[in-house]
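Notes follow once the structure below has been shown.
For this view, one protein chain was removed and the others were kept in their places.
Let's look at chain A:
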């Protein structure tokens, strides 16, 4: 996790402008996640969640996580799924690596289209 963070920090240093606009996005979502953490989560979701849900989140062994697929499902349920996983399915619990606010941020971001 820390290592991923390091790469992203490097990336971010070369993209201060991008960073600034991320701050804005973060405010829009009403969470206090740093731009670095947001970039890290975006990378995690596309790459590591993408191992099951697809790099473009269109689905694979895991269900699609596109805005359309999540429409009509309530936030709490989705956040709980991310944190605790779904027993009996292949969805693992992520709470050792992602906290509640971060899971909520991921859901918001997925609903907004999950762009890299």
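Assorted remarks:
As a working rule, a contact is a pair of C-beta atoms (placed from the backbone, for glycine too) under 8 Å apart; a residue touches a chain by one contact, two chains touch by 3 or more; residues count from 1.
One rule holds in what follows: contacts and distances are computed from a predicted model.
For the chain that does not appear here, its UniProt entry gives the protein name "Protein nirF", which is one of "FtsX-like permease family protein", "Protein nirF", "Iron complex transport system ATP-binding protein" or "Carbon monoxide dehydrogenase". By the touch definition given at the top, chain A reaches the unshown chain through residues 1, 3-4, 7, 47-48, 50-52, 54-56, 58-61, 85, 88, 90, 92-93, 97.
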